[in-house]
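Heads up, one of the protein chains got dropped from this complex, but the rest are sitting where they should.
In order of appearance the chains are A and B, and numbering begins at 1 in each one.
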Amino acid sequence: MNLHLKVWRQKNKNAKGKFVDYEAKDISTDTSFLEMLDVVNEELIKKGEEPIAFDHDCREGICGSCGMYINGRAHGPQVGAATCQLHMRSFKDGDTIVIEPWRAKAFPVIKDLVVDRSAFDRIMAAGGFISVNTGGAPDANALPIPKDVQESAIDAAACIGCGACVAACKNASSMLFVSAKVAHLARLPQGKPEREKRVMAMVAQMEEEGFGACTNTEACSAECPKEIPMDVIAQLRREYIRAFAKSEEKV
Amino acid sequence: MLSEVKSRSAGLDSKVPAGKLEEKWTNHKFKLKLINPANKRKYNIIVIGTGLAGASAAASLAELGYNVKSFCFQDSARRAHSIAAQGGINAAKNYQNDGDSVYRLFYDTIKGGDYRAREANVYRLAELSVNIIDQCVAQGVPFAREYGGLLDNRSFGGAQVSRTFYARGQTGQQLLLGAYSALMRQVGLKKVEMFERHEMLDIVVVDGIARGIIARNMVTGEIESHSGDAVLLCTGGYGNAYFLSTNAKGSNVTAAWRAYKKGAFFANPCFTQIHPTCIPVTGHYQSKLTLMSESLRNDGRVWVPKNPSDKRSPDQVPENERDYFLERKYPSFGNLVPRDVASRNAKEQVDAGKGVGERMNAVYLDFADAIERLGADNIKEKYGNLFDMYKRITDEDPYKVPMRIYPAVHYTMGGLWVDYNLMTAVSGLFALGECNFSDHGANRLGASALMQGLADGYFVIPYTIGGYLAELKKDKVDEKHPAFTEAANNVKGDVKKLLSIKGNKTVDELHRELGQVMWDNVGMARNEKGLKEAISKIKGIREDFWKNVKVLGENEELNQSLEKAGRVADFIELGELIAKDALHRKESCGGHFREEYQTEENEAKRDDENFAYAAAWEFKGVNAEPELHKEELVFENVQLTQRSYK
Partner (left out) sequence: MSGFFRFIDSSVGKKIVMALTGLFIILFLVEHLAGNLLLLLNDNGKIFEEYSAFMAGSLNIPVRIVEIGLFFFIIYHIVNGVRLWWGNRVARGFSYKVNDPSENSTFFSRFMIWGGTIVFIFLVIHLRTFFFPYRLGNPSNTMYEGAVEAFSNPYYSIFYIIALIFLAFHLVHGFQSAFQSLGIRYNKYTAIIKNFGIVFSILLCAGFALIPLYFLFNAGGN
């Protein structure tokens, strides 16, 4: 199949970017989307033009590196898949494909389709953990955890930190990302001792980074490659209310 | 015994403590010198890589009080390729009451590795495995549970007990996120300074002691110097030397290779693992191969049609015309034979013309029986995400049609030679996880990589690094030392050279050429002629590379071609060493199968008389022959036997 691409090209953080047209020729339907870009890039290099920069690593949908806005959708048209898991069979011969980087103030473009998602790491550093030092942990079976609790924890823990939630949200809100971690840890007994501190710290950092506020459009969950459910966001709010109610600070 | 090892090969002291196997680690920990808690903050430790080994080491060292600088080439520490491990992590917990023990895990690992691993290291690994599970659960890793709330286990290849802990098909992800969260906690506490999008390009060695690194900031191109009292390489394996592998696209050997060029020894590079269950190649554009977890072999049955070139669709092939070749040849382990055995057998079937699929390059992994026996829901619960992943890639539904699988390069048992303390031949330079060579011998058992990475990071290095630092003379070598300037200038020179060639071949083209040679001649079956041919071809590719590579753009920007070019240059040099190592090892063992050395039943035939050693190669110059150092492997506890999974 042959495709027309319109790709956002931007030399660096401070440069002004623009869309550039490329043709992708003789692409097999079994090719992955990123492999299609590889093919285009090889041709560009041969022609002496700089290849399109994009983040990618594992190419099996788990590292969360890749992510682009493809024809108006985060990670493209395939539901429940990261960009690397999108295959060209999702497109038709002759299609025009517009490829843009994630757009959010908190995710500045570094180059072309590569954005800076370090805000996510800072949110995690603020509270996305259980404070246990190495060593001294009790036997793993000392604390039985009901199977359904464990299952619901892993539903939330499946987040790959790709940023599609932010990209798809009209408010560029990172609530799904933050809530997934809050819910993962709040659902497990090991996470309960720090639950109030954790949710307060993570929400504060999320705001500090300049993400928008969640207005429940549910776009994040719909576009999430791991299909993290909306109930994690509700859980974050419950945790937040609880943390406020229990805080020692005077009203 | 130990002194004998020392005398046979000067400079290769494995530092394995004396005493009984079960007591070595405990005694060693006691004998290691300690550093006063208040003094720990005076030491700076550099950790390269943030996978299971790197993240766990950086977090644990910071918790102890050391100042840590952590580097990764990805945009976030959470993306290291440990995240992609699917199946599980072994631990000798014996929660299933099925006869497991530390000794059995040790024994299975030594045997699975075809007796080419160091006993003491493997025993320590088995011993620590139980602590890992405890630690991870405390961090909130959601391992699978039984209805009663206790932890569940599954079986993996090469073992007859259920000792594998798992979190759906995303165990690596959950373990890494656990280690990553511990790391981020220390970042928040300012005990770890993170350097994302930084690639280590050289080790700075002064008077035989590692004093720091040179790294390139991949966004600005700046060549940075970082000094430290110890450098930990936790940079994973080198499977991408084959171009197509299950590794992440960014996985590379550069850090380990540059360490090798600075005096660390590279051990057993030819011990590469070809994983039996991967999705076969579909076309020339293929950029990587996707693994289907080994756990699938718990319930899936591997078969091919009995008649070569049988073009019927699988459901049209009647039961009596199918060959369940693993079950037929290995009745006691059946589909759960170790990876090397499973892979070689699949290759044998495909080479015999019995391959399935359009390109006849695969064997079936069939779940029809399991679905009938356990129900589709049960299978979905166990493997749902793997089935989805398969369907997405191939457009075929494995609930209805058997999966097509074929072996692919997956893991590398070889790596930097380290002693019992995980220190390389360069003082102060340590290697952890897949980056070192120590624990898996010639073949790694499934679910043992995660175990090793975390054992090294959480429970070994925090002790052994103290022992090293306590004896290190406090003569600070900082970034102003001429050795840093020199190393930085060399790196700058290399970058400039790559950018100035302006040839006519892209980096990927050259990488594919290398990969083809590696796969054809240094792959699942090797022979003298092929290996010699490989060595000469790789030399040709190296010359071609430095004449014809085309790297556009400049250094002072995000330049992915430049990053790749540096890595491929190292892969090419490594490829040659892999082939040389494979050529010198005139025996078959584990993942290293030399066609000249096989039993009558086509199994790997070891030569314990002459090759029961780890081959540690010392760099002598790009165009010079590397020097071989042998670490004789001493087996005091297990008896070397021909592996049999029948």
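Here is the rule we go by: a contact is a pair of C-beta atoms (placed from the backbone, for glycine too) under 8 Å apart; a residue touches a chain by one contact, two chains touch by 3 or more.
No experiment lies behind these values; they were computed from the predicted model shown.
For the chain excluded from display, the touched partners among the shown chains of the whole complex are A.
The hidden chain makes contact, of the residues A:A24, A:I52, A:A81 or A:A104, with A:A104.
Chain A residues in contact with the hidden partner, per the touch definition given at the top, are 6, 8, 19, 69, 71-73, 77, 98, 100, 103-106, 168, 170-173, 203-204, 206-207, 210-219, 222-223, 230-231, 233-241, 244, 247, 249-251.
Assume only the chains that are shown with their structure count from here on.
Chain A and chain B have centres, each the mean of its CA atoms, that are 27 Å apart. The touching residues of chain B, counted against chain A in their complex, run 56, 59-60, 63, 74-81, 83-84, 93, 95, 131, 133-140, 142-151, 167-168, 170, 172-174, 177, 180-182, 184-185, 187-188, 194, 196, 219, 248-250, 282-283, 285-288, 290-291, 388-389, 392-393, 395, 458-459, 462, 504, 506, 508-509, 550, 552-553, 557-558, 560-561. Taken in their complex, chain A has these residues touching chain B: 11-12, 27-28, 30-32, 34-36, 38-39, 42, 45-46, 48-51, 53, 55-65, 78, 80-81, 85, 87, 89, 110-111, 114, 116-118, 120-121, 124-135, 137-141, 143-147, 150, 153-154, 157-158, 160-161, 184-185, 188, 190-191.
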